[in-house]
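Here the complex is missing a single protein chain, while all its other protein chains stay put.
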Amino acid sequence: MVMKKRKIVINEDVCMGCRLCEVHCLVKHSKSKKIIKAFKGEYPRALPMILVEEKGHLSFALQCRHCEDAPCLSSCITGALYRDPNSGAILYDEKKCVGCWMCIMVCPFGVIKRGSEKKIVSKCDLCLDENVPVCVKNCPNEALICVEEKL
Amino acid sequence: MKYLIIGNSVAAVAAVEAIREKDGKGDITLISDEPQFVYSRPLISYLLAGNVKVEQMYYRGKNFYENNKVRAVLGKRVTSVDAANRKVVLEDGEEFLFEKLLIATGGKPIVPKTKGSDLNGVFTFTKWDDVEKIKKLLLGTEVKRAVIVGGGLIGLKAAEGLTALGIKITIVELSDRIMSSTFDGTTSEMMKKILEKRGVEVVTKNTADEIIANGSKVGGVVLRDGTRINCEMVVFAIGVSPNIEMVKNSGIKVNRGIHVDEYMRTNFPDIYAAGDVVEAYDLVLRDNRPIAIWPNASIQGAVAGHNMAGGTKKYVGSFAMNSIEICDIPTISMGLTDPPAGKGYEVLQQLDEEKPTYRKIILKDNVVVGAIFVNDIDRAGIFTSLIKDKIDTSSFKDVLLKEEFGLAWFPKEYRKHLVVGPGIEI
Amino acid sequence: MVGKRNLEDNFKKVADRDYRVPSGCAVMGVMSQKRKKFTGRAVMKAIGVMRERTNGLGGGYAAYGIYPRYADHYAFHLLYDDEKAKEATEEHLEKNFTIDKYEAIPTREVEAIKSRPLLWRYFLEPKGMDGSSKDDFVLKAAMHVNRNIKGAYVISSGKNMGIFKGVGYPEDIGRFFKLESYRGYLWTAHGRFPTNSVSWWGGAHPFGLLDWSVVHNGEISSYGINRRFLLNFGYHCTLSTDTEVIAYLFDFLVRKQGLAIEVAAGVLAAQFWDEIGRLPEEQRKLYLALRMAYGGALLNGPFSVIVGCESGMIGLNDRIKLRPLVAARGDKMLYISSEEAGIREICPSPDQVWMPEAGVPVIRRFESGGENG
Partner (left out) sequence: MVKRPVPNEFIIERDEKKCIACQACVRACSYDVHTYDPETDTVESDDSKCVGCHFCEALCPTKALRTVRNPSAYKENANWTAEVINDIVKQAEQGGVILTGMGCDKGQRNYFDHMVLNASQVTNPSIDALREPMELRTYIGTKPDCIEIDYNENGPVLKTKIPPQLELQTPILFSAMSYGSISLNASIALARASAEIGTFWNTGEGGLHKALYKYGKNTIAQVASGRFGVHAEYLKSAAAIEIKIGQGAKPGIGGHLPGEKVSAEISETRMIPEGTDALSPAPHHDIYSIEDLRQLIYALKEATEYEKPVGVKIAAVHNVAPIASGIVRAGADFVAIDGLRGGTGASPKIIRDNVGIPIELATAVVDQRLREEGIRHKASLIVGGGFRNGADVTKAIILGADAVYIATAALVAMGCTLCQKCYQGKCNWGIATQDPYLTKRLNPDIGARRLVNMLRGWSFEIKEMMGGMGINAIESLRGNRENLRGIGLMEGELKMLGIKPAGEAW
């Protein structure tokens, strides 16, 4: 396995706020992975792990930055959050999480969200099983760009 | 290099990881008075309530020492540090030499001198052992009711764990409200109501004067106002103080906790300290004090470890912050939550008693210095960074409480700095 | 020099007779650098070897040094369809020239040559020039005949040279014109393989203009623009062959624009831009300017040509060498041919035989002080 550090670069100057990144992220993290079913046939509907901020004509998508000095990692009391040695991504083990929300408290981007059942749901996983994260792949204007560097 | 670490909780763990990042070979010896492998102390209330299994306590996995080539000396107490001769002495007289020492002994629970506090059924609540002791009691004794002395974080966590076991709880708090050091009055009141709804009795402006014996066991508590509460268990949850006994007479400088510089170094250049045992710089209060919170201990441990292995990382300071869920109501608080009147603080707040939700932002000179979020904690971390980076919010103060508030309101350059990080052009 | 004409005229020509015949072919050229004269036998023999490359629909020769007695006169070879054309032409020539001698071009009966036009030659001295140079005056007169007099064509118009050509195999054409009786120091020859031909004597090679003569194997894909480029400078292409533009372009570039032959060759088979980009500074600037200014003169498509002129002989290939061209030298003689066999036929062991590279011209000038007249 090639060890690559993946990073999603956000170009807010060309984000049009269409929120297709959210749509496709939701689908990717749904049970069926089928877009129409994910929206119309799965309850509760899956949640996107990316969020779009808007203010006037400014908009940008934001997802976990997988920080070098990740505050969520140092705040996690269960070890549910961990850095994947292969990709450098900060991943999350749902089985370990107890929902203490320390990570939400320290994440400067506000990109970790609570789910039902006292578990984190919204935590970007960089779609490591995909060649390109789905938010990047489906961004119609390249406002999200995936860069990879060898670890 | 010979590293020696006293302590086995998050600061020690972070230090081990940081040392190993820089130095894969040096000897690391870790001494702890607890017999357990590395485990997560905050999880004890979950363990008590049965919400986590024993396995889950080991948040770094059971082979942490092995993976990091650490010689662990568990279940042994260090009694003194000989700074001049660079050695520590254990209670059994064994000595360990070091080239670099980290003191990460954490805090120890405060138990006031109270009659009957030695009875079977009187506990503190900071360690795995405490849970084991409680469980042991519960095996042989029917506990219907427990009194928790102290209405702070630990007290509430203990209350949560015990309530889950079906034990009726009375919290006795000396001050006029619970969680007084974490929350403001509004929040304390909300929490009290929530607790009471769940059947927890909250008694304020009072404390346990005496624990009444029932044989060798606890039979009840007499409060300061003379009220007598029959119970089978008492938990002291008044707070913790830095665990600094072993450094007495060692020459290591101690104020409210062990004094360290920004490199987490004590007044001896080869001796470091991190975690709840030290006094750290509080970015909000602008003062050195112990900030006994997990993320702080973790960062300090990492800084200390890095520097012990030859690095030059600086610790910039921290401030109090807590995330606690009380009866399924999540709360986050940070910094200065209950500012004194007349000192130029500005308060923005939004309360919905129905839901109930509460958001409160405290500013000074347009810079956020504290915040409380109750039952509405999404994106609370943005405020942590606003406090830490001392961002002037004057241009977006009016939207701080709004749901849509986010990074979009930040000055563009600061946002780009945050989002893109150094070195990446977009 | 361009008269006021309206578009109407131009398009009439399109509908009229102005079409082009693409052709395969054999080419041959022999010159003595010392201007040592020899008869037409050699070149006839050489072109005969390459009969495979021809199909009997055209052959011809250009010979230099053959009219020493009239060396200073413009020798006009004319081809007439009928007497009427001859009369009209002679009237025009008389008006503009002093005709010092004229005669029918000597020919002999050759069985293979069935029908023939009238063939006459005139030795002329311009008169009453309108301020233009003699050459320009002659050029204009030749063009006038070709454009305006029906059934009359000026085949050659240079000094001390002449072109002999017709429909037939080149050996037959040579015998027809009795070329064994002429002595010249530069001969070129052509055997034609037109793929879509009207059998027309004027369409055979060489093509001549003033002293220029061109034999050509190939097809000038750029013909359409070369012709229109020349139009911009007053040249009217009138014969049904793309070869004609080569002669005009040489005339335009060398005589009118004053370029050295080498430089002119570098315009016609210009180097690629990349190659120009790699030249030393001064040359780069020059060839960039040349290609920029004379882009319409670039010859594109497959070709090998042999050009004869008063100063020597030039062999030139297209830029990517899509047609054969071989050169050889020995004993102060230069040979250029479509095939080496043609050369070996008349010079069995030359000092050197080489294949000129694509777009690189072979140029030999006469040495001064040689045999002349």
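Miscellaneous remarks
Going in written order, the chains are labelled A, B and C, and every chain counts its residues from 1.
The rule is short, and it goes like this: contacts are C-beta pairs under 8 Å (C-beta built on N, C-alpha and C of every residue); 3 or more make two chains touch, one makes a residue touch a chain.
This structure is a prediction, so every number in the text was calculated from the model and none was measured.
Across the complete structure, the visible chains that the omitted chain touches are A, C. Within the whole complex, the absent chain has one touching residue among C:294, C:335 or C:366, and that is C:294. Among A:18, A:91 or A:132, the one in contact with the hidden chain is A:18. Only one of C:27, C:143, C:189 or C:270 touches the chain withheld from this view, namely C:270. What chain A contributes to its contact with the hidden chain is residues 11, 13-20, 23-24, 35-36, 39-40, 56-57, 138, 140-143.
Residues 2, 5, 7, 10-11, 14, 19-24, 195-196, 218-219, 221-225, 228-229, 231-234, 257-260, 262-263, 270, 272-274, 282-283, 285-286, 289-296, 298-302, 319-320, 322 are the ones on chain C that touch the missing chain.
Simple rule for what comes next: only the chains that are shown with their structure count from here on.
In terms of which chains touch, the assembly is arranged in some other way, matching none of the line, ring, star or all-to-all patterns. Chain centres defined as mean CA positions place A nearest to the mean of all protein CA atoms. Averaging C-alpha coordinates per chain places the centre of chain A 29 Å away from that of chain B. Chain geometry summary: the mean Cα position of chain B and that of chain C are 103 Å apart.
Of all residues in chain A, none touches two or more other chains. Touching two or more other chains at once is no residue of chain B.
The touching residues of chain B, when paired with chain A in their complex, are 14, 40, 42-43, 46, 51-52, 56, 59-61, 294-295, 298-299, 302, 321-323, 325, 330, 332, 334, 377-382, 384-385, 388, 404, 406-409, 415-416, 418-421, 424, 426. On chain A, the positions that touch chain B within their shared complex are 7, 9-13, 53-55, 58-60, 62, 65, 67-68, 71, 74-79, 96, 98-114, 145, 147.
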